[in-house]
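Every protein chain of the complex appears in place save one, which is left out.
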Amino acid sequence: MKPLHPLRGLVAATHTPFRTDGSLNLDVIERQAAHLLNDGVKTVFINGTTAECTSLSCQERQALARRWCEVARGTELKVSIHVGSNCLPDSRAMAAQAEELDAISISAFAPSYFKPRDLDMLIGWCAEIAAAAPETPFYFYDIPVFTHVSLSMPDFLERAPSRLPTLVGLKFSNPDLMAFQLCLAAGGGRFNLAFGCDEWLLSTLVLGGTGGVGSTYNFAAPIYHRMIKAYEAGNLAEARAEQLRSAQLVRLLARYGFMGAAKATMGLLGVDVGAPRPPHSSLTADQIRQLKGELETLGFFDWIR
Amino acid sequence: MKPLHPLRGLVAATHTPFRTDGSLNLDVIERQAAHLLNDGVKTVFINGTTAECTSLSCQERQALARRWCEVARGTELKVSIHVGSNCLPDSRAMAAQAEELDAISISAFAPSYFKPRDLDMLIGWCAEIAAAAPETPFYFYDIPVFTHVSLSMPDFLERAPSRLPTLVGLKFSNPDLMAFQLCLAAGGGRFNLAFGCDEWLLSTLVLGGTGGVGSTYNFAAPIYHRMIKAYEAGNLAEARAEQLRSAQLVRLLARYGFMGAAKATMGLLGVDVGAPRPPHSSLTADQIRQLKGELETLGFFDWIR
Amino acid sequence: MKPLHPLRGLVAATHTPFRTDGSLNLDVIERQAAHLLNDGVKTVFINGTTAECTSLSCQERQALARRWCEVARGTELKVSIHVGSNCLPDSRAMAAQAEELDAISISAFAPSYFKPRDLDMLIGWCAEIAAAAPETPFYFYDIPVFTHVSLSMPDFLERAPSRLPTLVGLKFSNPDLMAFQLCLAAGGGRFNLAFGCDEWLLSTLVLGGTGGVGSTYNFAAPIYHRMIKAYEAGNLAEARAEQLRSAQLVRLLARYGFMGAAKATMGLLGVDVGAPRPPHSSLTADQIRQLKGELETLGFFDWIR
Partner (left out) sequence: MKPLHPLRGLVAATHTPFRTDGSLNLDVIERQAAHLLNDGVKTVFINGTTAECTSLSCQERQALARRWCEVARGTELKVSIHVGSNCLPDSRAMAAQAEELDAISISAFAPSYFKPRDLDMLIGWCAEIAAAAPETPFYFYDIPVFTHVSLSMPDFLERAPSRLPTLVGLKFSNPDLMAFQLCLAAGGGRFNLAFGCDEWLLSTLVLGGTGGVGSTYNFAAPIYHRMIKAYEAGNLAEARAEQLRSAQLVRLLARYGFMGAAKATMGLLGVDVGAPRPPHSSLTADQIRQLKGELETLGFFDWIR
């Protein structure tokens, strides 16, 4: 039986590995999985924003899903698959595949070229997707800064269950922590919220949050493991110090263009996921050398030992 | 040889026909083509915003392109294909297919989930797509209200040609008519601008515009033909009266949800393109009856005789 | 009796003259008025966006209003006063003063820190202001790019008259020309629309527009007079050429920071209105010299002879 709350603790939103010619490099996935397991990360969220999902074809996303599930089989790693897109038949096909692959959950964001104008339309959209994977827990992925769709999540959780029987929670990539806490309390507390801003995950733990889905868990999980451990031990000063490291790291990467710098950092750790596809910019070899120096100065390589 | 300025006069941004189960209905394309030719519209812009391109899979877009080109063969109809998407390999594949199909031009909008932050990134994006159809005229499709990418088009036309040798102009779905006129003057006047707001096409004719790509040319071309004729004859009062009809028509359709109402109007004219895909909403049978009544009251069916 | 449509033809949205210490310099107003009359501009719109109204205190705005009306007395110049602000009592005080000063009209934009969420709230806001000047024609000043208040103007004109008996029209600083034409047609055509984008005024003439309120009419009126004359004579190519000059001029000024460059241009014409207040940036002496050179190269000083 699938876990009720599949997205707990640290969930890595994985990068999509590309060759230098821009094609998919499925061979790297084993390396990504091993790296994560070695860092104590036991769930992956694939084909999300960090995976450049909108820059991938539907076929590529399905190939990634298949390969991740193959690699995970027989290990501790669990696979959650993002199936959101602007094209409903594509999303339904990916949802159906996720169910076949026995993914622990699926999720989908709002379409963002044509946009649902109200909750009714958004719930209808999600219901069509979720119905293609009737045995798989469904998360709505709220990320208004990318989709420009900004609707009330507490209201969503009140109204959606009757039309979305597989709904188990939200991937919450939204800075509104009042909504976050109200969502945690909604439905008698039965929903699972996976927070999407690694840089202030600690702020959600204190509200009752139970984990996050994010990109920095790919390369900086030790920082967050220590943070969570300190938090759970009641050592808030130490937890805060670890969160500050995360913030400093993200700020540094953002100066280089976050996606390109994050993928380059993976390479520096021996997991060569390549450069991102356009319209993301890539780092030059010189920039990667400079980034490495700045990461050393920051203390990053010590932090993640 | 391909025309230098392929998007002149009235170009219909065609609807994608769906069956009631939401699947593509390629059989309707002949009917759409015949209707347009009957109305004197001789160029189609397929797979654009009106075609719900972001709601289609890449395979569906390629099937539509193939069918439109088959239907057009041997007629006066010319086919321009929009190949923009968030996924560069998909866009390149569609561009390559367009060249094989001998489309008169291609176009692409900016990616809109991940966004190019400056002109350099945008031109790089376009160059990758255009290079996949090296013999086919390329238009950048500027539509900031949908893509949330808002960069200077006069600057684009100054900087892009060296990296975009096939660039011939813009599909300009942007209300900034100062930029429109500067673009017309750019490069010694060598660029072709197809305006995207049917509701005030007349305002661009007076600036030197030569036509438009739009959705209402599917069902209301006679209004615009009369408008252009009156304009060219120097009868501005009559031209203005026709433009007002267009504005009143669009306002009426917008009250029902523009896309659903526009497709329903096609149905009322005997061209059954079905309802739009989600997240667009569809009109109920009752709403279609009511819309028909309002169109009659407005005088629409007389206007398009 | 006041004219029914006070904002016809070219209306200059005047600059507020400041001394080098940033204080009001009322002495320059005579010079501004003489310059405009010499250029054939017979109506001024004072205390608007070009006047940096939000950077002025209410007292300063009232001093400007008083002085403009004194200067205009006995000349052909007519004065329209913008009284919009975020503070309703201030706006009402300015409206009452405008009536005392016998201004030909008042106008007000929407409050923009706290924003009216719907037309009902916006109409209520306008009604409170207009009621303080019950004998003075009122214009709503729609400028969504600054106020971030974007509501339907055709609907406004349908619903407002019963609560806004002095409403005569709109200062329309909004690029949506479909709304513009529908507003011209609203109420049987009884409303006066003054267009706010000088850079494409021609595009509104062809829709039935009768003039504009703008900043470039302060220093480039001859261009627009020729444009309107050509348009009225049916010489559209010549009208278009003049409009292009306007666009090229605005583009050049915008590169220096439009407000600072426009005020510097006034200085180059012998009307020393000083620099703008922060947060607008000012041009250095070097920049003004460079701007002068670029204006000469463009042909500006010949255009306005």
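Residue numbering begins at 1 within each chain, and the chains themselves are lettered A, B and C in the order written.
Methods note: a contact is a pair of C-beta atoms (placed from the backbone, for glycine too) under 8 Å apart; a residue touches a chain by one contact, two chains touch by 3 or more.
Small disclaimer: the values here were computed from a predicted structure and weren't measured.
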item	value
Omitted chain's touching partners, listed by label	A, C
Of A:Glu70, A:Glu99 or A:Asp176, the one touching the omitted chain in the full complex	A:Asp176
Candidates A:Asn25, A:Gln59, A:Thr210 or A:Gln248 - the one touching the absent chain	A:Gln248
Contact set of subunit A toward the excluded chain (per top definition)	154, 175-178, 180-182, 185, 197, 199-200, 202-208, 234, 236, 239-240, 243-244, 247-248, 250-251
Contact set of subunit C toward the excluded chain (per top definition)	22, 49, 52, 54-58, 60, 86-90, 110-116, 121-122, 124-125, 128, 146-148, 259, 277-281
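In this section, only the chains that are shown with their structure count from here on.
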item	value
Topology of the chain contact graph, where touching chains are joined (line, ring, star, complete, other)	line
Relative orientation of copies subunit A and subunit B, as a Cα rotation angle in degrees, nearest 5	180
Identity of the chain that, by mean CA position, is farthest from subunit C	A
Chain closest to the middle [Cα centroid of all protein chains]	B
Distance between the centres, which are taken as Cα means, of subunit C and subunit B, whole angstrom	35
Where subunit A touches two or more other chains at once, by residue number	none
